[in-house]
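Structure first, commentary second.
As you look at this complex, bear in mind that one protein chain is not there, while each of the others sits in place.
Moving on, here comes chain A:
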Amino acid sequence: MIRTKYIKHSLNSWSILSFIFISLIIFPNLNILMNLINKPNENWTHIKTYLLNDYIINSMILVIFTGILTTIIGISLSWIISAYDFPGRKFFEWGLILPLAIPPYIAAYTYNGILDYTGVIQATLRNHFNIQLSQKYFDIMSMKGSIFIFTIFLFPYVYIITKSFLEKQSAALIENARLLGRSQLEIFIHVVLPISRASIIGGVSLVILEVLNDYGVVKFFGITTFSTAIFKTWFGMGDIDSAVRISAILLLIVFAILLIEKLFRGRKKYSFSNTKFRPITRKELKDVKGILAFLFCFAVFSLGFLIPTLQLAHWSLMTYKKILDIEFWRFTFSSLSIALLSAGLIIIIAIIIANYCRMNDNFLSKLYSKTTAVGYSIPGAVIAIAVIIFFIALDNKLFWLYKLIDKNSSKLVLSTSITMLIFAYIIRFLAIGFNSIESGFEKIGKKFSEASRTLGMNITETFLKVDFKMIKPSIISGFILVFVDILKELPLTLILRPFNFNTLATKSFEYANDEMIHEASVSSLIIIIISIISIYIFNKASDKEAS
């Protein structure tokens, strides 16, 4: 067969590197799952009998209620913004994405600060109105509080995807329904909801994965979920086997969610269609209806962005003189440099795998692209455990080499270095870079590289001279997205950072955890400002592409 000959020939640096990277992603995670087969220890019986139910129930309550509430808020806002015109619509169209710029853990301690006894609300009521209310009305550190935080700061996932779908792909159907004499409410229920099913499910599953990934909010609010349980079992009980077992169960739950998402979505994809589209003709909302639409958007915008940002800005003004010392600049620098370095590496790896996948339409390329995507669904705590175990094993295997280089070398070299953290970032965020690069490749198609091949350039030369220049915008937007995500990242950085290494995110969290909420504000605000800039750049780039 000629194909065997061809396969041998197509074994080049792109395919070999892709294979190595994918194996490095699969191996640590597979190791976690394999642990389920091993016999559990005694501690596990205790966890299973007394604790596991709580982890499952708490995580499920968070997931289900956040899922329902983000769906309601996300769909209603996307419908109002796409189908109606009212005062402030243009501003809210963009402004309602901004809650994504505030990581939920920052929102959690900001709201706690706003609502606690010395916070702005209670202080104002007490000092100006002489009103003292029971503390129970202000207790956000609860299950309800967590659901509130997740809902208000994660609903933009549903909003963005559904809005984009409604604006780009539904005009003809909605207009037809109008001509057939249906009321706006009927159109919403009978047309909008069913046709946007795929995009809603896409958005909600992102929300659910974010909730399962979260460590900061639930840890701060003292709620036991899978994430906190993994940490507690390991660091509190010193039982790594059981921590791995909990991770494996969480991993199975995540896979089940991905499977359910696929089943529910059916064959439909929520795609950001790139073809020319006709927007829906917006209906103008006048008088009371217009004011109500404005108020609804304004309320969500205020809760999700304005209030916490103003509060953080106020605290920053109070504390910046104390905070801005050499130590602050040191961890700002390390935060930015590790995010830049990791984002750079991720983009390079994403390019290698994406280029291999588009050149080869076979089983391996499909497996590669699915594996890269799965990384983003795996919660940070699970990746952290997987990576530590992998690196400790690696250190054990390489000890002879360390000894050869330095006689007094300790046994743990890689697992106490920054490499381990960067490796974990790669597993977690590769999907974001990969999606961006892959869509760039999809847009240019294969004809330019084919033309280049027939003109005598090999795959690498073709990539450098043709593809790279043509997908530059995708490379840049992929880089920005990954950079910001790493800058905000908390659970992986908390567990895997080397001794004395801080980032803006870990420092904010540490301050907040030490009851120094005001001090946490400056670094939190920097994270938010950088996120806003990146959202703005990204939004501009997508608008430009769509037009």
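Following the convention adopted for this analysis, contacts are C-beta pairs under 8 Å (C-beta built on N, C-alpha and C of every residue); 3 or more make two chains touch, one makes a residue touch a chain; residues count from 1.
Here is the rule we use: contacts and distances are computed from a predicted model.
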Exercise. Can you tell which of "Cell division protein FtsZ", "NADH-quinone oxidoreductase subunit F", "ABC-type quaternary amine transporter" or "Extracellular solute-binding protein" UniProt lists for the chain that's not drawn?
Worked result: "ABC-type quaternary amine transporter"
Problem set entry | Of A:Lys39, A:Lys407 or A:Lys447, the residue in touch with the unshown chain | A:Lys447
Seminar exercise, completed: Of the candidates A:Leu125, A:Leu364, A:Met457 or A:Met516, the residue in contact with the absent chain is A:Met457
For this session: For the chain that got dropped from the picture, name the residues of chain A it touches.
Result: 1-3, 5-6, 9, 361-362, 447-448, 450-458, 461, 465-466, 469-470
